[in-house]
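All protein chains but one are shown at their positions in the complex.
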Amino acid sequence: MSVTVAVAGASGYAGGEILRILLGHPEYRNGGLRIGALTGASTAGSTVGELMPHLPELADRVIAPTTADELAGHDVVFLGLPHGHSAAIADQLGPDVVVIDCAADFRLDDAGDWERWYGSKHAGTWPYGIPEMPGNRELLRGTKRVAVPGCFPTGATLALLPAVAAGLIIPDVAIVSVTGVSGGGKKASVGLLGSETMGSLKAYNTAGRHRHTPEIARNLRLHSQSPVTVSFTPVLAPLPRGILTTASAPLAEGGTAADARAAYRDAYADEPFVQLLPEGTQPQTQNVLGSNMCQVQVEVDDDAGRLLVTSAIDNLTKGTAGAAVQCMNLALGLDETAGLSRCGVAP
Amino acid sequence: MSVTVAVAGASGYAGGEILRILLGHPEYRNGGLRIGALTGASTAGSTVGELMPHLPELADRVIAPTTADELAGHDVVFLGLPHGHSAAIADQLGPDVVVIDCAADFRLDDAGDWERWYGSKHAGTWPYGIPEMPGNRELLRGTKRVAVPGCFPTGATLALLPAVAAGLIIPDVAIVSVTGVSGGGKKASVGLLGSETMGSLKAYNTAGRHRHTPEIARNLRLHSQSPVTVSFTPVLAPLPRGILTTASAPLAEGGTAADARAAYRDAYADEPFVQLLPEGTQPQTQNVLGSNMCQVQVEVDDDAGRLLVTSAIDNLTKGTAGAAVQCMNLALGLDETAGLSRCGVAP
Amino acid sequence: MSVTVAVAGASGYAGGEILRILLGHPEYRNGGLRIGALTGASTAGSTVGELMPHLPELADRVIAPTTADELAGHDVVFLGLPHGHSAAIADQLGPDVVVIDCAADFRLDDAGDWERWYGSKHAGTWPYGIPEMPGNRELLRGTKRVAVPGCFPTGATLALLPAVAAGLIIPDVAIVSVTGVSGGGKKASVGLLGSETMGSLKAYNTAGRHRHTPEIARNLRLHSQSPVTVSFTPVLAPLPRGILTTASAPLAEGGTAADARAAYRDAYADEPFVQLLPEGTQPQTQNVLGSNMCQVQVEVDDDAGRLLVTSAIDNLTKGTAGAAVQCMNLALGLDETAGLSRCGVAP
Partner (left out) sequence: MSVTVAVAGASGYAGGEILRILLGHPEYRNGGLRIGALTGASTAGSTVGELMPHLPELADRVIAPTTADELAGHDVVFLGLPHGHSAAIADQLGPDVVVIDCAADFRLDDAGDWERWYGSKHAGTWPYGIPEMPGNRELLRGTKRVAVPGCFPTGATLALLPAVAAGLIIPDVAIVSVTGVSGGGKKASVGLLGSETMGSLKAYNTAGRHRHTPEIARNLRLHSQSPVTVSFTPVLAPLPRGILTTASAPLAEGGTAADARAAYRDAYADEPFVQLLPEGTQPQTQNVLGSNMCQVQVEVDDDAGRLLVTSAIDNLTKGTAGAAVQCMNLALGLDETAGLSRCGVAP
C-alpha cells in the first residue's frame, strides 16, 4: 500500500487524536501510509512540537494554512474544521480523494433540519461513519466520502439502536449524556477553564438546544417503525475525555429483559468495537479511554416500565478520531480494526 | 439559649459536615450551643485531629463508642449511623431529646416499601426534613424527631415537586443524577479508590435498584394528583461533592414554559435555600459547594414534548448535614437559616 | 460599627472570594458592615448573578466600571486589579480610606527588585498582610494601607520563617509549591482550559522566573541572620484551589528535630490561623479548603542533612481574600478572626 494522508485542522483535539492513532497504525509503521500536510487556521506557522508535545514523532512538522492547495495531492484528507467549511474544501479536492469530514456538514439528510440547526445551506449527505448501524458498513467500504458522526450521537445511537430497531421500546427517549471537557474543543473560553469545570457539574444546551439532537433522532428514525422523539441533555463533568450516556424509554407491550439482552447480543455479537457487557456490569469511561470501544449495558426497570441503556465511549476516539480512522480503513479496503485499540488506558 | 448537641457517627462524612456547620453556627460562636459527645464505631478512641484534620477547633476531642449512655444528657442528638440502627438508639434517648436521623430509617411511610428496600422491620415515620415541601416546615417547627432526607431525593424532589404539584407533567419521570464520590461514604473500597473514580464516569444501582428510588417516588406521590412512576439513574463522576440532577417528564396537555416558570417562582419565591435561576442559566454544583442552597432551572423542550428540570446541591450540605442543621434550627425555634451559608465555595 | 466596603475587580476570583467571606462576616450579618460599590473592567454592566452565581445574596448587584469616582465614599476599598494599577487608584481615595491591595504593587521594599520583576516604577511599600510575621500585626492594627501577600509567598513564608528566624537552616532553600488552577485567574486561555489541566501536572515559570520569588526572598531576609537564596518552582495540578508547599534547606550545624519542632511551636502557638500539625501528620489542602488556615509540618531528614517543611493553604482564602479580610479586621480594630473559618470544606 502507498497512501498519503493530510489532516486539516490538525492542531485541534480531533486532529491531534487522528494523528496519534495514525502514528500507531500498522500501515504507518510499515511505511505504506505517509502523513503529509497538516494544516490549521490560527496555528499555521507553528510546529507540532509547540502545539502538541504529546506527538514527539512529528515534533518538527510545521502547520500549514488550510487551503485546497496544501491539501491537494493526498489520497486521504481528514477535515477537522468548524461546521460549514467542509464542502468548499471537499469540492476542490476532487472525487478520487477519500475525504473524511469530522464536522457536521454532511451528517444530516434533511436539508430543513440542517438549516434550522446550523443556519446555513445544506451541503449534502455523505455515508455516515457509524459502521455498526445496519447497512452503513457496506456504504463505507470503498467510499470516497465519510461524514464522521458527532460524539454524543455515537454514544446514544449505539446505546439505543438495537432497542429501537427491534421495537422493544416506544421510542420517546430521554437521553442524558455526561461528557468530559475535551468535547468543548481547544479554544480559550472562560466557561471551559479548569477553575470553572473541575469539581463541578452542569447541564448545557438543554431542552433540545444541542445540535446533536437532530442527528440522534435521524439515526434512530432510520431504523424505527414508530415515530421517534428525543429529549437530549448533555452534562459537563470534570474529566478530560469520555462520554457516559444513559437513555431510557417506555418498554413496548410485552417486552422483557431477556428480549432486550438478546436483541443487543445479536446486534453486536460480531462487532469489534461494541461490547455488550455481562449482566451486572456497568460501562465505565475509564475502560475505553483512548480506545475505539463502545461498552453497552441494557436493562429493564420493571417498576418504571422502562428500558434503560447505558454506553461509554471516549469522545475523541470512538466519538471522533477513532471512528474516522475506522472509516478510513473501510474506505481503503484495509482491516477495519487496523491501528485501533480495543483496550482502554485504565486506571 | 443553652443547648448541648451530640453527634453519633461523628467521624463519617455526614458527621464531619454537621460539625463543620455547627462550628460556624452563631449559637455556637456565642456560647448558647455546646458540642458534646462525639461517637463512632471503629473510630472510637481516636481523636478528631487524627480523623478530621479539617476541624482544628475540635482536634483534641476523643471519639467515644456509640452507646445510648454516651449520647444521653444532650438536648439534640444527630444520628449518622448505618441504616437500621437509629430506632434502637432513639428509643433510649427519650421523647424530649431532639433526634435528627441522617439514615433512611424513618423516611418512608409505607412499611412494605421499607421492608422491600431495606430488608428489615419498618421503624416508623418521622417528620421529613425537606422544609420546602408543602406542609413540612410546620411539622418540623418544634419537633423532637426528624428524618433527614437522602441526598438524591433532596435534589430530585426540589427539582420536580412544583411541576408535579401543579399538574404540569404526566408524572412518569426519568431522573438522572450525577454525583460526586463522597456520597459513597468514608469506608475503604476498591470501587471508590481515586484511581477507579478520577477520570471516569459510570452509572450504578441502575434500573430501579437504588434505595433512594422509593423515597423520591413517595415525595412526589404525596403531592401528585396522578399516579407517579420514577426511573432513577445515579451516575458517579470525578468530584468530591455535588449532585447535578436532570429530570424530565411528558408535559401535560396545555402546559407551557410560562406556566412552568410561574409554578416554580411561586413555589420558591420565599425559600431561603432554593433559588430558581434566571432563564438561560443552568445550575452548577460548584456554585453550591459547601452551601445549603439548591439551584433549580426549569424549561420546556417543545420538540420532545417534555418538561426538563435541573437542580444542583452539595450532597453533604443541603443533601445531608445542612438539611439536618436547618431542621435543628426549626426544631429549636431558631432562625431557620442560622449557621447555613447561601454562598458556594466557587471556583 | 458602620462601615462601607467597596471591591474593585470584584468579578475576578480574588474579588469573588472577598465577597463570599464578607457575606458571612458577623459585622455584615448584623448590619454594621455594608457592601457598596463592586467594580470591574470588562465585566462592568453585568450583574453578580450572571458572573458569580455562587453569591445569590448579591445577584442583582451591577458591576460598575473601576474608577476612583465609583470607589469614593467607602471606608474600606479592596483592590483586586492587575499589577501596576493600584497606586493611581489609591492616591485618589485619600489617606483616611482603608485600602487593601491584592496586587503586588506595594509588597516589595526594594525598588530595584520591583523594576526588575514587574518592569514599571516602584509605587512604594505598604504594611505587609501576613500578620503572623514578627512585627507585622502591630503595623496592621489601625493601618490605612495593606499590601496583601501573594499566594505562594504566604505558603512558603509561613512554612519557612520560624526555621530561618531561629537559624535552624542555612537559608539556601529549595521550594516546590503545587497549586490548583484558580491561581491562574479567570481569563480565557488555552493553557488553563480544563482539557489542558485535568489529569495533568506541569511546572511553570521555573528556574527563578516566577514573580513571587523575590517576595519570598524578601520575607525570609527580613528575619534571617544569613544570606538567603531561594529556588522556587511552582507546579500546576488538577484541582481548583489549594497550595501544597514543600521546602527544604541544609540543616544548620547542631540543629535537631526537637529544636525545629520547638521553634515552630513557639512561633505559632498563639496564632489562630496557623496550625503546626502533630508529628506524623502531613498538611493536606482539602483540610483548609475555603478556610483561612495554614497547616504546617516540620521534619528533619537525617540522611539528607536537611530540614523539610510543608504547608497547605487555600490560595484564594488564606492565600488572598482571607488574608485581605484578616487585615481589614486588624485595620478596623475588629476581632482578627471575625468572618474567617478555621474549618476546611473536606472532603
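Each chain gets a letter, A, B and C, in the order it is written, and its residues are counted from 1.
The working rule: a contact is a pair of C-beta atoms (placed from the backbone, for glycine too) under 8 Å apart; a residue touches a chain by one contact, two chains touch by 3 or more.
Computed from a prediction, not measured in an experiment: that's the story for all the values here.
Put simply, the missing chain touches A, B, C once the whole complex is considered. Across A:V97, A:A267, A:V288 or A:L308, the single residue that touches the chain missing here is A:V288.
In the full complex, the hidden chain is touched by chain C at residues 172, 174, 176, 178, 195-196, 198-204, 206-208, 213, 229-233, 235, 237-244, 246, 248, 250, 282-287, 289, 297, 299-306, 308, 310, 312, 346-347.
By the touch definition given at the top, chain B reaches the unshown chain through residues 13, 180-182, 184, 186-190, 192-199, 238-240. By the touch definition given at the top, chain A reaches the unshown chain through residues 13, 16, 20, 23-24, 26, 29, 49-50, 52-57, 182, 186, 198-199, 240-241, 275, 277-278, 281, 284, 286-291, 293, 295, 341-347.
Definition applied: only the chains that are shown with their structure count from here on.
Centrality annotation: B (chain centre taken as mean Cα position, compared with the mean over all protein Cα atoms). In whole angstrom, the spacing between the mean C-alpha positions of chain B and chain C is 34. Rounded to a whole number, the gap between the C-alpha centres of chain A and chain C is 45 angstrom. For chain B, residues that reach two or more other chains under the stated contact definition are 198-199, 240-241, 284, 286-287, 289, 346-347.
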